[in-house]
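All protein chains but one are shown at their positions in the complex.
The block that comes next holds subunit A.
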Amino acid sequence: MDVKKVDHLAKRIIQVMVGIVAVLLVLIIGYILVTGLPQESIDFLFKPSQAVKAGGGIRDQLWNSIYLLILALLISIPLSLGAGIYLAEYAPDNKLTHFIQTLIEILSSLPSIVVGLFGYLVLVIRFNMGFSILSGALTLTVFNLPLLTSNIENALRSVSDEQREGGLALGLSRWQTIKGILLPRTVPEIITGVVLSSGRIFGEAAALIYTSGQSAPALNYLNWNPLSPESPLNVMRPAETLAVHIWKLNTEGLTIDADIVSAAASAVLILVVLLFNILAHYLGNKLERKLTGGK
């Protein structure tokens, strides 16, 4: 076969593969939305769940998922920024650094159930935090940190050395160069990493089953006292999330409409992740434009 034909064939094969991936994605998302959305009502989002009776909603689970996500990001973004910046910009190229990088790689490939059990043994039992949002958020941080750290490290490493030298040659300190020149450039990549990890966090069940727990005591959204057990802001209360709720409905759901509720909840989960994506990219673009001054 001549080169042209091979080239053509290769392109065709690649196209077919892309097609398969695209079809699979559309089928999965389509299936979830088609089975879930018709069950949806505004009401469903705003009423509490039912343990036994039919007609439960997902109000508290949805809130718990969002709240956990926010807390986990609040803890893991600053930490991973620090770690990523250190590894990319300051760490000497030696054995210790390689060791840390290897550890991070290993940590990022740990199955989430293992991270969950770690959270259970250390946070829930040893540190006596109980099944709580805090245990869950810290466990999610462990789960999230390695990926976000490598994401930030790689984003920084991808900036050419000329940019660093340009900053330093202007009299910037190392930190000023990082803050003023390197980070603004890497904002889009970092945002993408945060969005991906948010999707993972939002859909995570295994790491939370034994940490933030499987029960969702009814919340009173007018109670803003973070110490009160019925307050949505309380971090020491057990908090079943949307993903855990779906898992539970499908394994031990007692309500007769478990199928319906779980389908509807899955659709919500996907929509929220989608929404989060769009929002994050919008904010990321705005932030990048602001930081890099291009109007």
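To be clear about the criterion, contacts are C-beta pairs under 8 Å (C-beta built on N, C-alpha and C of every residue); 3 or more make two chains touch, one makes a residue touch a chain; residues count from 1.
In the analysis below, contacts and distances are computed from a predicted model.
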Listed names "Acetolactate synthase small subunit", "OB-fold domain-containing protein", "Ring-1,2-phenylacetyl-CoA epoxidase subunit PaaA" or "Phosphate ABC transporter ATP-binding protein", matching UniProt entry of the absent chain: "Phosphate ABC transporter ATP-binding protein"
Hidden partner chain, touching residue among A:A169, A:L227, A:L254 or A:L274: A:A169
Touching the absent chain when the full complex is considered, from A:K47, A:R157 or A:R185: A:R185
Where the unshown chain meets subunit A, residue by residue: 92, 160, 162-163, 165-174, 176, 180-181, 184-185, 292-295
